[in-house]
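With one protein chain held back, the other chains of the complex are shown just where they sit.
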Amino acid sequence: MNDKTFKKVYKEAKEALEGVLFDGMVVMSGGFGLCGLPENLILALRDSRVKNLTVISNNAGTEGQGLGLLLETKQIKKAISSYVGENKLFEKQYLSGEIELEFNPQGTLAERVRAGGAGIPAFFTATGVGTLVSEDKTHQSFKGKEYIMETGLTADLSIVKAWKGDKSGNLIYRKTARNFNPVMATAGKVTIAEVEELCEVGELDPDYIHTPGIYVNRILEGKDYSKAIENLTLSEE
Amino acid sequence: MNDKTFKKVYKEAKEALEGVLFDGMVVMSGGFGLCGLPENLILALRDSRVKNLTVISNNAGTEGQGLGLLLETKQIKKAISSYVGENKLFEKQYLSGEIELEFNPQGTLAERVRAGGAGIPAFFTATGVGTLVSEDKTHQSFKGKEYIMETGLTADLSIVKAWKGDKSGNLIYRKTARNFNPVMATAGKVTIAEVEELCEVGELDPDYIHTPGIYVNRILEGKDYSKAIENLTLSEE
Amino acid sequence: MSWTREKMCERASKELEDGFYVNLGIGMPTLVANYISEKNNVTLQSENGMLGMGPFPKKGEEDPDLINAGKQTITSLPDSSFFSSADSFSMIRGGHIDLSILGAMQVSESGDLANWMIPGKMVKGMGGAMDLVAGVKKVLVLMDHNAKDGSPKIVNKCSLPLTGKEVVDLIITNLGVFEVDKGIKVLEIAPDITKQELINNTEADLVFS
Partner (left out) sequence: MSWTREKMCERASKELEDGFYVNLGIGMPTLVANYISEKNNVTLQSENGMLGMGPFPKKGEEDPDLINAGKQTITSLPDSSFFSSADSFSMIRGGHIDLSILGAMQVSESGDLANWMIPGKMVKGMGGAMDLVAGVKKVLVLMDHNAKDGSPKIVNKCSLPLTGKEVVDLIITNLGVFEVDKGIKVLEIAPDITKQELINNTEADLVFS
């Protein structure tokens, strides 16, 4: 989507989602566990009541957190993830057949998203060869080693969370909150970014931009980040 | 290569090349035109007189600059590049059959190198479909569009140039001197980096590392950078 | 009266819509940048790894680490970002650039483009041209209507090796503006150029509306 008006900045997550949602759409959401989640946009997505979503995200959130919120409202039809542990509601909906699940190895998922954003329809990987993941997939040998073909993934909408962003859409992530966000930003027909700090154009150093503004159609400064810690682990001393 | 001694820092380019060179090897060199070239390492490569090199680099340098230096000494057997204009010596050696040339579209070259470093033996791209580049290549259609298969590239040695680097091998590039350097750093069995400023570990911000130290086997602080400008263009006022 | 190069560039600049991300090829296309008004937020990409390309530097302000794909010294802008060649061509291949303006030796009526190689002459390489025409959303060719020897450059079928197949969307020459869409549609004709003159200088069939 090219936003002809070049007005990328939105005040509220709800407003930022206007005009891009439709039932049955494919949504990518950045984040690893509860780290680097687009919290405001997930809430707004829940409140929109858009349904039959296919959600591409490494995890499915926990109960009451992250994409877990969209499970409560039964907005998710299918999840493409690498790991959905720690979520009883997901388990229940999956076992009852309410939700469809496609597991991808985490690196394959990341690369499929990267490929989707980079105009690469398919690539070969050794990951998953000889496992359930390779069933029905094209096998090919290169230099005597076996690989399977995986396809690129794109989404109707990508929602990502960054640390800082400027009004032209340039993004910088913080520590391991980066995770899937940069690749997902490249693979959405529309990409909406929420940031902890919205900066003026020129405040970010061009050498250290993680996501160039071209990938971000809409941007907003998020609020009330819970930044929950899933597994607080402290050193003993 | 895992450098068991974990002594990554070398004083001189010549010393950094010790033990890794052999005739007929494949060498990747970062740089775009004369921008971001590993100048010290190219000089040391010339002085080593290693021969029959296959060189993977976007350009072939100009006369007396960059990889042009290795043309003078006839060390290059084959070049894999996207553009070799502005080099009469290359032209002469090519027309006389002394040097073999494989043209790759620039984006395909960059992606082949990225794939090589990322363990992806092959990928599909629309670039070059219906052109000479697609001859003898596997064609496959995805969602009604035609693509060709391109393979990953690796090298026995990658030489790259960064702006700053720390003693654990973390690298940061400056402006458009980044170009092919980061992907080539990932695709060498051995990667040697030269930097303008060698820093202590801890001086670089972990959020802004362009090449993580894992990719760099050896590092040195370069000297006497010529940083030639190929095409000085000034605004008129 | 056929259009001057300046006029052609100015006409091409009209295709740069507000908010567009644009890649300008080496040569005449680079000059289109002079006609981008500050009002419409057009961002220039340079395939060697930069988004938000600024004007050429003033004397003494040139930076050898800051060049465009034509290896010319340039400047950055407040919204600039730098990235690797792989990331740059992911942007291009992935269809994120709205418009690419390139020169051409030949364009066929089906939109095939030839602009990188003349058999028998030394080949310099395709650089990023094949990636650009295959990946960018809209490809605009900016060229003289005829070759130096007077032969037509808008042809039935390219005789030169292709850069891309069915890739060109719009052609701007010194004689007119042409849309490639199941044939060559004439959108505009330069002043005082007759339909017959256009037809005489074009090998491909022209569709007048």
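Labels A, B and C are assigned to the chains in the order they are written; within every chain, residues are numbered from 1.
Basically, a residue touches a chain if its C-beta (ideal position, glycine included) is under 8 Å from a C-beta of that chain, and two chains touch if they have at least 3 such contacts.
Fair warning: this is a prediction, and the values are worked out from it, not measured in the lab.
Although it is not drawn here, the omitted chain touches the following shown chains in the complete assembly: A, B.
Among A:T54, A:Q75 or A:T125, only A:T125 touches the chain that is left out of the view.
Contact with the undisplayed chain is limited, among A:K7, A:R49, A:H139 or A:K227, to A:K227. Subunit B residues in contact with the hidden partner, per the touch definition given at the top, are 2-6, 114, 116-120, 166, 168, 170, 186, 201-202, 206-207, 209, 212-215.
Mapped onto subunit A, contacts with the missing chain fall at residues 32-36, 58, 81-86, 91, 94-95, 103, 105-111, 113-114, 125-133, 163, 173-183, 210, 227-235, 237.
Following the convention adopted for this analysis, only the chains that are shown with their structure count from here on.
Farthest chain from subunit C, judged by C-alpha centroids: A.
No other pair of chains has as many C-beta pairs in contact as B-C. Note on chain placement: the centre of subunit A and the centre of subunit B lie 32 Å apart, centres being C-alpha means. Centre-to-centre separation between subunit A and subunit C, using Cα means, comes to 35 Å.
If you average the Cα atoms of subunit B and of subunit C, the two centres end up 28 Å apart.
For subunit A, the set of residues that touch two or more other chains comprises 118-120, 206-207. Contact of a single residue of subunit C with at least two other chains is seen at positions 76, 82-83, 89-90, 92-93, 135.
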